[in-house]
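Note that this complex is displayed minus one protein chain, with the remaining chains in position.
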Amino acid sequence: MRPSGRSPDQMRVIEMIPGFTRHAEGSCLIKFGDTHVLCNASVEERLPPWLRGKGQGWVTAEYGMLPRATHTRGNREAAKGKQSGRTQEIQRLIGRSLRAVVDLEALGERQITVDCDVIQADGGTRTASISGAWVALKLAIEKLKANGAVFERDPLTTQVAAISCGIHEGAPVLDLDYVEDSAAHTDGNFVLTGNGGIVEVQATAEGAPFSEEELLRLLRLARIGCANIFEAQLKAVA
Amino acid sequence: MRPSGRSPDQMRVIEMIPGFTRHAEGSCLIKFGDTHVLCNASVEERLPPWLRGKGQGWVTAEYGMLPRATHTRGNREAAKGKQSGRTQEIQRLIGRSLRAVVDLEALGERQITVDCDVIQADGGTRTASISGAWVALKLAIEKLKANGAVFERDPLTTQVAAISCGIHEGAPVLDLDYVEDSAAHTDGNFVLTGNGGIVEVQATAEGAPFSEEELLRLLRLARIGCANIFEAQLKAVA
Amino acid sequence: MRPSGRSPDQMRVIEMIPGFTRHAEGSCLIKFGDTHVLCNASVEERLPPWLRGKGQGWVTAEYGMLPRATHTRGNREAAKGKQSGRTQEIQRLIGRSLRAVVDLEALGERQITVDCDVIQADGGTRTASISGAWVALKLAIEKLKANGAVFERDPLTTQVAAISCGIHEGAPVLDLDYVEDSAAHTDGNFVLTGNGGIVEVQATAEGAPFSEEELLRLLRLARIGCANIFEAQLKAVA
Amino acid sequence: MRPSGRSPDQMRVIEMIPGFTRHAEGSCLIKFGDTHVLCNASVEERLPPWLRGKGQGWVTAEYGMLPRATHTRGNREAAKGKQSGRTQEIQRLIGRSLRAVVDLEALGERQITVDCDVIQADGGTRTASISGAWVALKLAIEKLKANGAVFERDPLTTQVAAISCGIHEGAPVLDLDYVEDSAAHTDGNFVLTGNGGIVEVQATAEGAPFSEEELLRLLRLARIGCANIFEAQLKAVA
Amino acid sequence: MRPSGRSPDQMRVIEMIPGFTRHAEGSCLIKFGDTHVLCNASVEERLPPWLRGKGQGWVTAEYGMLPRATHTRGNREAAKGKQSGRTQEIQRLIGRSLRAVVDLEALGERQITVDCDVIQADGGTRTASISGAWVALKLAIEKLKANGAVFERDPLTTQVAAISCGIHEGAPVLDLDYVEDSAAHTDGNFVLTGNGGIVEVQATAEGAPFSEEELLRLLRLARIGCANIFEAQLKAVA
Partner (left out) sequence: MRPSGRSPDQMRVIEMIPGFTRHAEGSCLIKFGDTHVLCNASVEERLPPWLRGKGQGWVTAEYGMLPRATHTRGNREAAKGKQSGRTQEIQRLIGRSLRAVVDLEALGERQITVDCDVIQADGGTRTASISGAWVALKLAIEKLKANGAVFERDPLTTQVAAISCGIHEGAPVLDLDYVEDSAAHTDGNFVLTGNGGIVEVQATAEGAPFSEEELLRLLRLARIGCANIFEAQLKAVA
């Protein structure tokens, strides 16, 4: 039995609130149960120096966690004067995942930055971030179109979503919450595209190593989870 | 006429949502119109080294702004590696304001940190922060009591609230929004207590200097505004 | 009775030594009793990027305290690797105060930076800094004129000075020294212009809140103090 | 055909030089072709504060790249004042991989830090680092034993090695060098243990997503590569 | 002819003002012509952790330059967030030079920090700093004695002074000012003790290398200069 009472392949309740803030070109508050992440996409009509004049745009992401998003208060990264290795790892993953479904040439010479800020954490903040960031990105591109930007082809090639799976008390389970995550022997994050491809697999043994068979079972659970997220994303941007 | 159509002594709609997040001992999302600040109070049963063994507690605050809380995206302070002078000024003000209504000896040897994170900004983020921080602080102290902490006397001596006033197009007005704030010739922040005292006055001429009479008119508006906030605070913690 | 034996509306001895250093375009060592601040104004015929091409100049300030300006040695900010929140707050205040009496368009596309370095501290370093910085600024502008710079109108519109006042042992007093400042229940800094206007009021209750009446009494003391400083400034630049 | 002329499942020449430096308790220069990494294990008989008194030890890793290890000179991280996100990601991975084969309780209350410094880079520096770090760690533990440390059971439970695999010009290939790595559409790093378990899988699509079948083919290549590395490790520590 | 009209072995006018500031245990403003350095010695009755319990004290120094000490304004190191290599080099030299004449065991378990802050610069700031720092250090130790500290033997074993010499337009000259320093082909700093010993020699060819004979001629000039400084030091502390 899972601590939450969920079945092994059951996700937490997904909620997506588009337009949660008003200034961002695209905004979405995403909830995977008690994990709440605010994703804001900002469009800038200029590129970082190293990308200028190459006939393409850029999509990047930044990630942060409010100090009291967690059970005990963490230090504020701005006050400490640097982002942790964990933060940098996550924001690099979000950026790569988004770019996997963006046609950068079609986007044109502009940059979209998606800020993913964790308001409340209960496990799975990076996968919720990727899943919500796609909604914010989609809304921002729709707003560009509504404001007259013309694209030769859609800069978004498909959807992207992510979910964590792990082996908890010997059993593969979908969408770990904090309690499960702390106890899981193997923990994986899977980023999948709307057309069935895999963008990223990160699976880590916390204690004993895992087997190829276990890896495949986690991947199958991830497919189930992402199917749910894809559906929720489409509703959110409708 | 004010850009928002409000009368000179009319505040924006105030909304306070207690318990907005679940981990913090006290939590409140405060809205002054389109300015939204999440205030989370965290209780720690230990003190910074310089305060230990003095028979008193401590209350402090930190302030941050999500990168896209504003009209155009600002750089993330954690990524820049330091907090701006403005950020430090504001969080010092919030801390001072709260301590003005806390009996630190009655609090006992514990520290309460109130994080004020601006989710969406439309002027007045520092005054909304102070006003919401009081609610978070009050809830945290109530939770301490509910969990069995015993205080000889109430650590909170009264309420504290803050509001901005300014001279806009020659007229003193209450609770400046971003459009007014950008155009105001004089801009003041007033921190008042529930029993009529003044905790802090910060009034600044942006262009031409102001007169003593103008200062007093701003202060009178501030009293009106804070009366509204005090009422909303009581409802929120009820 | 005040610890120093001064009457409530009596300032410490003011001394201003213009030309204290030889390289700065304008230089003044200002003394408010045992508080000594070296103010050096540097003219640069170029602007920070964000101000270029706007047909105006800029005036800014930086503030520092020598490590042993105080009773016990403080850490050197350069060695710690960052300026404290207090330092940033003060240097922002000095810059704002100076700009309140500068016609930036008349100044033309150049920047004047006034460095205020505290050689010895005994309370009131920020107000001494503002008062001495005006002298350094005035001397620098005179030097510009002497060197052939032509201004359509005087870039300095009037004088600016600042003084602290506070409530010490229940009585409003002018120009707090360190001993009074440490014990004062309310502490205010007032920045006034030569033509009677108020540029900035910052009044803070350290313990019990203060009343409107007390605020006004502090302001009246500040007018007395600034009148003295204005007179000393004129002598210094004569 | 691969640019290097290697067959798809052919690794570069592996060389391991144990004892490359004399001060470290365990030292190994590892070469995967033109990728050369110096791995030095340092034993300290004390633990970081958060681990003291828990009856276990700790193994951690740091990673660095000499500025001219690469085709064009990179900036020195010590001069820039911070480690890049990439550096932090890699050193966290090395540390996790080593801990997967260490019995921290058996190690006792001491810490072993393995420094992996890239002398020359040609792709695969993180996997060479992990593979060489195991040798340095093993040598350090043997030195502890030789110096009289007594372990109830061997702190090293098995070997660990890592290798990169990727899809280059449509074909899965083993042990990417820099030219292949730059052109690969999918790139994976696999960390395996000497008894056949998987410690970590990190597979990333650089362009088009990849399929489950491709993931499995990369994993199979990784098993071939790690078998070679395990053999070389045993020779190096013999 | 030297630009200043001085003869080759002629120093600039030396002035030392003891007690320039009032809080430091020892204070001296030293002037080598237009080079003015404020030296403040601070006594602390505790040691840095690595020196505790070793039955000895410590003497160290910090160096800084006010932003407008020089012909054109330099950036403030506190604002840049780090001390330059030049600053660190100089403060390490000052500390070493002072410790050469201090009997650290006789000093007892206390630390004296001498802050050398350049108020105005015209060449030779590091040698003026060392020479003035000795005066501040001597005064601080005398104050310790006056306040009742008892030393088995005098912690100051002798005097220490420093002077720069260089080869300017082919001729060895004593005590370079800024104009000479900028043009000198060889530049040396010599630290000598009151009893004729050499503490430090730093001689650098800026263009063509120099010869052994030239090094000795510079050293002889330095002996002349330091004799003058030793005399001035004794007057200052009398």
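Just a few scattered comments:
Read from first to last, the chains carry the letters A, B, C, D and E; within each, the first residue is number 1.
We take it that contacts are C-beta pairs under 8 Å (C-beta built on N, C-alpha and C of every residue); 3 or more make two chains touch, one makes a residue touch a chain.
Owing to the predicted nature of the structure, the values given are computational and were not obtained by experimental measurement.
Across the complete structure, the visible chains that the omitted chain touches are D, E.
Contact with the chain that does not appear here is found for just one residue of D:Glu44, D:Asp154, D:Glu169 or D:Glu231, D:Glu44. Contact with the chain not shown here comes from a single listed residue; of E:Val43, E:Leu98, E:Val199 or E:Ala236, that residue is E:Val199. Considering the whole complex, the residue from E:Gly5, E:Gly55 or E:Gly85 that touches the absent chain is E:Gly85. Against the chain not displayed here, chain E makes contact via residues 82, 85-86, 88-89, 91-92, 96, 100, 188, 192-193, 195-205, 208-212, 215-216, 219.
In the full complex, chain D touches the omitted chain through residues 21-24, 27, 34, 36, 38, 40, 42, 44, 62, 64, 66-73, 76-83, 87, 113, 115, 117, 119-121.
The definition used in the following text is that only the chains that are shown with their structure count from here on.
The chains in contact with chain B as well as with chain D are A. The most central chain, judged by the distance from its Cα centroid to the centroid of all protein Cα atoms shown, is B. By residue number, over half of the touching pairs seen at C-E are also found at A-B, the match among B-C, A-B or A-D. Most remote from chain C, judged by the distance between CA-atom centroids, is D. Shared interface positions of chain E, defined as residues touching 2 or more other chains, are 81-82.
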